[in-house]
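A single protein chain has been omitted; all remaining protein chains appear in their positions.
Coming up: subunit A.
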Amino acid sequence: MREHAPSILVATLSAAFGVSLLQVTGALATMISSAPGMSESGMVAFMLSLVGGVFIVIAVYVGAIVTANTFATIIAGRTRTIALMRLIGATASSQRRAVAREGLLVGVAGSVLGFVVGTAVTFALISLAVATDFVPDLAYGYLPPVIALPLLAVVLTTWLASWIGSRRVLDVSPIQATGGAQEMRHEVVAGRRGRNATAITLIAIGLGLLALGIVAGFATPLGVLPGLVGGILSFSGLVLGAPFFLPPALRLVGKALGRGAASRLAAENAMRYPERSSRTMIGLVIGVTLVTTFAVAAGSYQEILTQARLAEPEVYAGTEQLVTVTVGVFSALLGFSALIAAVGMVNNLSLSVLQRTRELGLLRALGFTNSQLRVMVVAESAQLTVAAVLVGLALGTFYGWAGAQSLLGSMYGGPGLIVPVLPLWLIGTVVAAAALLTVAASITPTRRATRISPVVASAVD
């Protein structure tokens, strides 16, 4: 189960995300319905639950994808063991079922832990807000029955994710137990074509729906619904086709890394298994895209509200505080998904270093100093992080704008085109977080890498 600690953490974070989100949304609804003098409280509450619903779907989606990717990485790391089991007679399907069982266990464990953590976070947030007189002290319910949904969803998606991730078990041939040299070749050749076609179809349909949402958004906030579906579909397409879309970004960043044996090898390593690199990056891409999407949408929303307040102060009185609370809470909750992404990334990088012990030993024997090795690992994680952040920022700006346009295009002042607002704090935070993550994601792998004795290079195993 130790190997699954990162997956349990991911499931825990996903479940906590969902639970906390529902509890907070519930609390906000309680607050709004009891707030005196809210002339349009019904409308605001409706908008809020609409936005809340959007976030729940996003939360479950992120959890599922990160979990699936974490599992795929774990399976990749087990290739040798699985091959050995196959060699001594285990069937591929029994091996796969075993993995799926682990997935179910991980899902249940994560769900239970996530419930506890999520409730604790909500409780802390609300208590803090009440204590600082930020929100009124009302009877907030912490256990709305609806929180069973994300918990169940986490169990099911983790289970499903482990099943999907374990598809690779079927590709492992017993021969792989004998040779150490070729790890994970099958990743490169695994049925690319159909997957890319599906990805492109999803993106096309998704973009179509997004366009529809944006157009409809000029008339009604309900434009956000087709927009949301379109966003999910097109983003799913991007995630599915990540091994196809991300490597070019990776290559570009790799070129900027500079020369020298360590940087060059790092760039080669990052490009070595496009699917694995994409898997390492995709969590972060999703995280940054989400945060950016939200920040851009929220920025646009605040912009509009500011204008509305200027024009009709009496109608929009009190909205400022509410919006600040909402943005704060949602930002914190989105921080969760960024954390999930970070866990996935650290985990993937550590694994990929761990699986290269022999190669690192060879480099040490041939004269790679420990500091060159460190440079290599940091450069590798920097390359992945920077590429993921850039892609995420670009995608997030687009999705954030599309979301704001479809939800708010019809708001105050009638049909209007919203200019995407990319807040400076966001760029600063993302860059700082990326730098921090690069370092964090390098700590374990460099420690492992520099502990490898050059002697392993000549091990026969």
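Just so it is clear, contacts are C-beta pairs under 8 Å (C-beta built on N, C-alpha and C of every residue); 3 or more make two chains touch, one makes a residue touch a chain; residues count from 1.
In this section, contacts and distances are computed from a predicted model.
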{"item": "Chain left out of the displayed complex - its UniProt protein name, from \"Putative ABC transport system ATP-binding protein\", \"Quinol oxidase subunit 4\", \"Anti-sigma factor antagonist\" or \"Carbon-monoxide dehydrogenase medium subunit\"", "value": "\"Putative ABC transport system ATP-binding protein\""}
{"item": "Among A:90, A:152, A:308 or A:365, the residue in touch with the chain that has been omitted", "value": "A:365"}
{"item": "Which of A:269, A:319 or A:337 contacts the chain that the document leaves out", "value": "A:269"}
{"item": "Sites on subunit A contacted by the missing partner chain, in the whole complex", "value": "180-182, 185, 260-261, 264-265, 268-269, 272, 358-359, 362-372, 453-455, 457-458, 460"}
